[in-house]
Each structure stands twice: as structure tokens, then as C-alpha cells.
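Here the complex is missing one protein chain, while the rest keep their positions.
Presenting chain A:
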Amino acid sequence: MINMNRELPGLSMKNPVMPASGCFGFGQEYARFYDLNKLGAITVKAVTAEERAGNPVPRVAETESGMLNAIGLQNPGLEHVLQHELPWLEQYDIPVIVNVAGNTMEDYIYVSETVSRVKNVSALELNISCPNVKVGGIQFGSDPAIAAELTKKVKAVSQVPVYVKLSPNVTDIVEMAKAVEEAGADGLSMINTLLGMKIDINTGKPVIANRTGGLSGPAIKPVAVRMIYQVSQAVDIPIIGMGGIHTADDILEFLMAGASAVAIGTANFVNPFACPELISSLETRMAELGIDDVESIVGRSWKTCSSVSLSSR
């Protein structure tokens, strides 16, 4: 019997797989394909205090084994999410993680406090890393001091554990991770998209109306694995890993890098059944490889490294 269960702060999961924020709406679209109870958890689209219209189109562009997006945090706003989206999710017996975004600290605090009081919300994910929204000069995601201050303030008001979603668009991701851990974060999610651009050579102009967009998909997987490998050794809080996962072997790679659970983003667009298919193929692969507990391989990449270096001393 393979143990796929995961226990993370606020999240009691029957398997380590959840959809990534922004790639799964609020669940309703994919519920037409399969029973969402199969998921380990669900992460919903970023929620802001007020409704957001988002960016002009084109909002996406395909790139080599990846895609760029600049959706611009389009969402129906806190009130609508409280009235419609979260109540709809009550029918499912899975942890719900709400991704929170905003322009100001006050926005984040207000949305976090309100959402964390909803009974079926298990955790918050602070999105301080969206590359597609311009915030009046404040760099929540790239300044460790500001990220820590925000984390501390949100922790003070939140009724549920807080995960901070880190941006890969920084010089030193370990410094960011340590700063938010110290500020009280219960966990980390990483990575958000990498800032990129595609130019249409017929027009000579960027394809995406926002000009730059966030790169996701298999193209960013090695960056995600490297960052999780580094951060997981530097912090004691669990990591939800994401960035280009398309196969069960990818999931194993993320777990071995040091992630305690994983999120699936772009792969849902390629195959709407991606999450349930990955859950079952993960179990098959673990059986083939003789791994009987997910927990046993978390961080194996560096844990074996350090034990090897210890024994050779």
C-alpha cells in the first residue's frame, strides 16, 4: 500500500497534487471533466478586494515548450468570490487554498482577513509574485524586507495558515524565502512565472499586449527544481512546488528537490484530465520504483548528498 497522504499546515491531503492558481479558475470548469474530490487540494485564482478587468488581449503566447501569459489578475472581486465561488466549493471535501493579491498592503490584509474567516478555506497563498501587474513602485515580490512586512501583517490577521508564493524573478531566492519564513510564513509556494517576451517578427512588436508576460510550462522546470533544491535546504517550512510539471516523473523530481507537495498549472490546458491522471500515474511510478511513502523522498536529492558527504568525512 503506497502512502500518498500529505500533512502540511492547514492542508490534510490524500495525495500531493493540486492545481496551481490561475490555471483552474475556481474549479467549476474542470468539475465538468472529473470529480474534484480526487485532488489533494485546490488553489483558486487570485482574489483582489475589488473586481479586476485584467489586461488587454492578446494575453497569451506560445513559446518553445512553454507559454507566456499576462492575464493581469482578472477576477470577479472579493465579494463575488465570497458569495458564489467559495460556497460552490463547499460540496467538495478537499482543502481550499485562496490565492490573494493586491496593490497595497491594506488590500492584502483586508482580503486575507476576510477570506481566512470563510469556513471552507484551509489556507491562504499570498501572491507577491505576479509579474503582470504594475503596483505603484512597491515590489512585494522582490524586496525581502517588504515581503517580510507583508507576511507579518497578514499572519497577524489570518485565521488559517499562510503560504507565500515566491517569484523566481529575483537575484537571491533563498534570501526571500528566509525573510518570509522569519516573518511567520507557514509554507512557501514556488515558483511563479518567469518574466519573458515574444516578438512577432512580422510586426516587429511583442505578441502580448502587455508586452511582457510570465513564462510557464516545461520550459521553466529546471529553474523551479533548482530553486526548490536551494530553498528547501535553507528553510524549515514546507514547499508547494510548481513550474512545468507534466509527468509523474516530474512530480518525483520536485519532491526529491525538496517540495512537500506539488501544483499543476499549464498542464491543465494541454490535458484537462492532467491532475487526476498525474495522481494515478504517480502511484504507479512509485510502485515501480519501490517508493512506498511520498514523505520518504521529500528532499532526497540533498538529504542523500549530505549523508554521503557526512559518511565520507
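By definition in this document, a residue touches a chain if its C-beta (ideal position, glycine included) is under 8 Å from a C-beta of that chain, and two chains touch if they have at least 3 such contacts; residues count from 1.
Keep in mind that, in the parts below, contacts and distances are computed from a predicted model.
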Options "High-affinity zinc uptake system membrane protein ZnuB", "Dihydroorotate dehydrogenase B (NAD(+)), electron transfer subunit", "Tryptophan synthase beta chain" or "Septum site-determining protein MinD": UniProt name of the undisplayed chain: "Dihydroorotate dehydrogenase B (NAD(+)), electron transfer subunit"
Selected from A:62, A:172 or A:292 as touching the chain missing from the view: A:62
Contacting the left-out chain in the complete assembly, out of A:5, A:74, A:212 or A:281: A:74
Of A:127, A:158 or A:268, the residue in touch with the unshown chain: A:268
Touch list for chain A against the chain that is not drawn: 22-25, 29-30, 32-33, 45, 50-54, 57-62, 64-67, 69, 71, 74, 217-218, 246, 266, 268-273
